Structure formats: C-alpha cells, structure tokens
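Only one protein chain is missing from this complex, and each of the others stays in its spot.
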Amino acid sequence: MKQPIVTLTTDFGTRDNYAAVMKAVMLNINRDVTVIDITHEIGRHDIMEASLVLANSYHYFPNWTIHVVVVDPTVGSGRRMLLASINSHLFVAPDNGVLSGVYQDPEDINVHQIEAEHYFLRPLSSTFHGRDILAPVAGWLTKGVEVESFGDKIDDYVDLKLPVPEVNEDEGMVEGQIIHIDSFGNLVTNITRARFDEMLEASENHQFELAVGDHVIKELKHFYAECDKQSPALLFGSTSQLEVSVNEASAKEVLGFDKGQKLTLRFL
Amino acid sequence: MKQPIVTLTTDFGTRDNYAAVMKAVMLNINRDVTVIDITHEIGRHDIMEASLVLANSYHYFPNWTIHVVVVDPTVGSGRRMLLASINSHLFVAPDNGVLSGVYQDPEDINVHQIEAEHYFLRPLSSTFHGRDILAPVAGWLTKGVEVESFGDKIDDYVDLKLPVPEVNEDEGMVEGQIIHIDSFGNLVTNITRARFDEMLEASENHQFELAVGDHVIKELKHFYAECDKQSPALLFGSTSQLEVSVNEASAKEVLGFDKGQKLTLRFL
Partner (left out) sequence: MKQPIVTLTTDFGTRDNYAAVMKAVMLNINRDVTVIDITHEIGRHDIMEASLVLANSYHYFPNWTIHVVVVDPTVGSGRRMLLASINSHLFVAPDNGVLSGVYQDPEDINVHQIEAEHYFLRPLSSTFHGRDILAPVAGWLTKGVEVESFGDKIDDYVDLKLPVPEVNEDEGMVEGQIIHIDSFGNLVTNITRARFDEMLEASENHQFELAVGDHVIKELKHFYAECDKQSPALLFGSTSQLEVSVNEASAKEVLGFDKGQKLTLRFL
C-alpha cells in the first residue's frame, strides 16, 4: 500500500499526548503513513456523536483509508475490538456501536474481531487500547497484513439504532429531531434533502411548515448569510441534512435547543 | 510539483470535521500533499484577523506553497472565489478581503477569479465552498494545473484597508492602535520596528513616551521576562511590531484593552 492514510476520531481532547502516542506507534511500524485528525473533540464517551461524525466524514477520503475510532468508555472490560471493511474503507474501533453510522446501507460489509495478540503492544495496558491494540493494527494494515489475519469474521457486532424520522406519507408529516450541533451552533436534523424534496413534490400546494419549540418556519433559505438574525431559519447544510440556523449567531444559544429536540414538518 | 505544501487558515474551530474533510478532498486528488494547519481558530467571521494572521505567516513557507483561507461569512451568496499568485506564493480564498494583508506591498501580484466549475465537487453545496471549491482547486494546483485554467484575471478584488498608524513627522508623533491579541494576551500594535527606529533616530533626545489608556511607558524592553509584572511594558514581538506586554500574565486581562485601542507615541 503506497502512502497509506489513517484517520483518527477520538474523545481525547487536544491537551494530552494520547493522539501523538498513537501516531508514534503507527510511525514505528510504517514511516510512510499519513495521519489525518478528523477530530479529538467528540463529547466524552459519546458513542452516538462519534458514529455520526465518522459516517459524515469517511467517504470523502480515498478508498481503503483506515479509520481508527477511540471512543471507548468500557476500555479494559470484555468489549471486543473490531476491524471492519465497509464500502471500500477500513475501520478499526471498539465494538460498542461507534460504527453504527457506517453500518447503515453498506454496499459491502465485512466485520472481523481483532484477536491476534501478537500484533498488540506489550505490556498491554487495561486503560489505553487505542495505543496498545488499535494503533498497531492500523500500522500493520498499512504494511499489507490481510484483514483476515487479525481474527475471525463475526455478525453479532453492536449496531445502535440511530434516530430516524417518523414519516407519515398519507398525512404529509415528518417528525424528526436534532441529532448534531456543530461548533457554529447550527442545529443539524435527521431529515435529509432527498426525503424533503420527495414529500414537497408529492404535496398539494408544494408548501411546508416546520414547527420546533415555539417557532414555525415556512421558508427554505439557501445559505447562512440569507438567514434572519435572532430568529431561526431553515436550510440544507453541507451534509444535505435539514439544519436550523441563525445568521451570525449560534442557533443553539439563541433558541436554547439541544440534541434530541423534536421538530415536526408538515407538507401542505 | 514535488511534495506540495498546502496551508489552511479557517474559523472552523477544532471540534468539527470540516478541516479534515477538506484534507480528504485534497488527498483524493493528490496523495503527496502535505497540509499544515496555520490555525482553525480565527474569530468567527473575522476577515480582518484572518488577513493579519495570513500576512504574518505565509512568507515563512517555501515559495509556491498554496495557502487556503476559509473565513467566509457570505458563503453561498454571489461573492467570488479567488486564486491569487502573490510574492511567489499561491492563495485560494473568497473575495471578501481576507487577502488584504497579503495585497500590501506585493512584489508581484496576479489575481484570478475561480470559474472553472468542472474542478468543483458535485453536488455543489451552498454552505461549504471550502470543501466543494477551494479544496479541489488547491488539490488540482498541486497536480500542476495552471493558474490561468481556473478563470480570468481580475483587478477589482476586495481590498480592505488595514488600520495604518497616523504619523506626524514634524511633531514626532505616531498614533497607532492594537490590531491583534495573541493567546498569551500580548497586545500587538500596527507600529513597526522600522518606523519606530527611524523616528527615534530623527528625534532630538532619542527618547520616547507612549501613552495608552492611563499608562505612560518610556522604556523599551528586549524580551518578555524583562517586563514588569502587573504593569505594561513595551517590546518588539516576533513580527517586529511594537507590543504591549505584562510579564507572566495576559496584558489583555491585566490592562483591559481590546483590539482597536488607540495609543500615542511621542518622540522627544
């Protein structure tokens, strides 16, 4: 594998040396590796957030990039470590659901348990398997070790159900929720542009009303600078998901909404 | 171009996957690219700050480094995207003034509008042109695509006037201001060492008095550890600009000054 790429998605924060030590372990195995930090600021132990961020990121990378995820609240316990080949990318992560976003609609999927201890760092700690298991497995993958060499194929991996919108096509209604808040404070929902366009097309007057908290929004904007100041606006963000946004401000702060906030979309 | 270098200067913050996704887009075009983060913590939508940071950074990089700037509050609106060749470096940025610091005193300058849509990512979002336009343009530049291929040369780009000091040479006076505050809390002014030295030389007693707020400073220090604790001291910082500093503390916090604070320098 020439000039291999590895990504890191963790909840380490940026202050400690944990990410650097994982890079060191990989460089010790293969000096040619390029490591890209997706983020180290996943909310502490927030498996669902890691899952969403990874699902929205991995496909921009070249095929056969190796994506390492370390959001691992039960490190040291019996939870397994996984090596998955999905949609022509490789994933190395604990079996706690952090890959759930990637498990959705896979074109091809192959999940292996990591069992081949001779690839692990010694002594194996019980508190930092990112360094002792995941980093060396990623390193050896870049050296051409086959996926099958690390352990048996399994089917019973943990697949968390990501919140999906409730759709009532007859009544032209969708009940979704806020599933992600970016650091600009934009509120990202689980309603996709494809769903929205399809139901708007099918509706009688090709109009809609979105209700969230005390607010009703009837218009779709195209970009942030078009949005109103101090009151919520709707647009499709960079992941083609419906977003609630406030111009030049944090929608989260102005509106006071958090993840899990429900919203109801009615097509008229 | 062998082992090309691309820099990123954005207001994304470090929590989201935005910078990583831009790197992914570039690596998809050219695996040999080295990406250096200048900063992702430009103040949100602070075009002037981005302009100053970039002007103080780019010339340390090898010639023909490609500098990508994404501080783009009006993304999706009609603002143009630029590809500029200035002082033997390349710049890819929105036409909103973020290159103003680089436009000052250029030895050579060549600004093109980016119009060649076949280089853009598809579908083109209206909210993330850093990913969909700037990253692929930078990627293709590293593959040797000529600047001229991306669009026509223009002259009417946005050039914000950076705050320059008011100089009265007859009276030996300079009125400057604080234009940048680093994260140590040092207050960086727009008065350069060259200006200071020249006017001190021309003055009668080769002495000076700087007034800022209620403070008067008459002495120049050479390094931070020489400065007083709790009271402001003057020195030339790493960019050869006059700085107000407090030893082992944040001058911003101790003195309460902010960007835009005026200061008067009188040579005696």
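Chains: A and B, in written order; residue numbering restarts at 1 for each.
Convention: contacts are C-beta pairs under 8 Å (C-beta built on N, C-alpha and C of every residue); 3 or more make two chains touch, one makes a residue touch a chain.
Treat the numbers as computed from the prediction; the structure is a model and nothing was measured.
Touch with the chain that is not drawn comes from one residue among B:Gly76, B:Pro94, B:Gly176 or B:Gly237, which is B:Gly237.
Of the candidate positions A:Asn63, A:Ser125 or A:Gln230, contact with the unshown chain belongs to A:Ser125. Of the candidate positions A:Asp32, A:Glu117, A:Glu169 or A:Asp228, contact with the unshown chain belongs to A:Asp32.
Touch with the hidden chain on the side of chain A covers residues 12-18, 20-21, 23-25, 27-28, 31-32, 44-45, 73-77, 123, 125-128, 131. In the full complex, chain B touches the omitted chain through residues 2-3, 5, 7, 14, 34, 36-41, 53, 56-57, 60-62, 65, 182-184, 222-226, 235-238, 240, 248.
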